[in-house]
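A single protein chain has been removed from this complex, and every other one stays in its place.
Just so it is clear, A and B label the chains in written order, and each chain counts residues from 1 on its own.
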Amino acid sequence: MTIEKVSIIVSKGSLDGIYPGLIMANGARAEGIEANLFFTFFGLDAITKKRQGHVKVATVGNPGLHLPTWAGAIPGASWAMTRYFERKMAALDIPPIPEFVRMIADTGAGIYACKATVDLFGLEKNDFVPEMNDILTVGEFYSLAAGGEIVFT
Amino acid sequence: MTIEKVSIIVSKGSLDGIYPGLIMANGARAEGIEANLFFTFFGLDAITKKRQGHVKVATVGNPGLHLPTWAGAIPGASWAMTRYFERKMAALDIPPIPEFVRMIADTGAGIYACKATVDLFGLEKNDFVPEMNDILTVGEFYSLAAGGEIVFT
Partner (left out) sequence: MTIEKVSIIVSKGSLDGIYPGLIMANGARAEGIEANLFFTFFGLDAITKKRQGHVKVATVGNPGLHLPTWAGAIPGASWAMTRYFERKMAALDIPPIPEFVRMIADTGAGIYACKATVDLFGLEKNDFVPEMNDILTVGEFYSLAAGGEIVFT
């Protein structure tokens, strides 16, 4: 038995919130599994022209980083941690978000934006990177996801 | 092939943590898909009488908001951002949490609380809004979810 399709929802707007979904989509394509990425809420940042290149690590409220709150809150902490992560990821051949989204789209994965959030944030099609295939309602997402696994990240 | 059932777990206690699960449940019912909502950990706030009307946006540790940490931490920031989101959502006909939970229950979706968390927080049946159908163990949740998709939000 094998997995035939994964539909991955990306809902968070931090680097550590976006990468897991991208890595899972990319890994699925590498195995020949159909993959769709559906960006919603703050996850939309990963596919808007304006914000795609400026996603940061969450340095407060993330005890996994082992930083005291005051350290995570000083100006520049999030920036420094973000650069640190990006360098570490580059060393593992994991590209920055804009290149990674392009690479995943090139493998044939679908890249979608959630209609409710697009309306909530007052965005339109032109605000998105060209890899974005379509803006879908929740109902359209369910149709697309049928026959596979739904993964909410 | 179609999805027949979704079992959505709501585990976070912020506005941006609770809405995605509610929107997915509501969207499922609109497509005729069976939907169950299972509230656990801080997600329980969405269905307790005392807290349902007081859920806030997380303004720190959420780089997706594009607020500096100091701004997210000033008293009132979370309240102001919450009001802002609620106004934007109302304009899209997405109701506040109490009305939304009632509306979803009215579509025939199941509304459940996680027994382990109910015990952890020292709550009892009477602390919940009347839409809450039952308090379920993890094992009972798996029985309910069989034959569908599990979505953890």
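Here are a few things to note about the model shown:
We take it that a contact is a pair of C-beta atoms (placed from the backbone, for glycine too) under 8 Å apart; a residue touches a chain by one contact, two chains touch by 3 or more.
As the structure is a computational prediction, the values presented were derived from the model and not from experiment.
Screening B:F42, B:F100 or B:F128 for touch with the missing chain picks out B:F42.
Residues of subunit B in contact with the chain left out of this view: 9, 11-15, 17, 40-43, 45, 51, 55-62, 72-73, 75, 78, 116, 119-120, 137-139, 141-143, 145-147, 149-150, 152.
Even with one chain removed from view, subunit A keeps its contact list with that chain: residues 1-3, 6, 16, 19-20, 23-24, 26-28, 30-31, 33, 58, 60-66, 68-70, 73, 88-89, 92, 94, 149, 151-153.
Note that in this section only the chains that are shown with their structure count from here on.
If you average the Cα atoms of subunit A and of subunit B, the two centres end up 22 Å apart.
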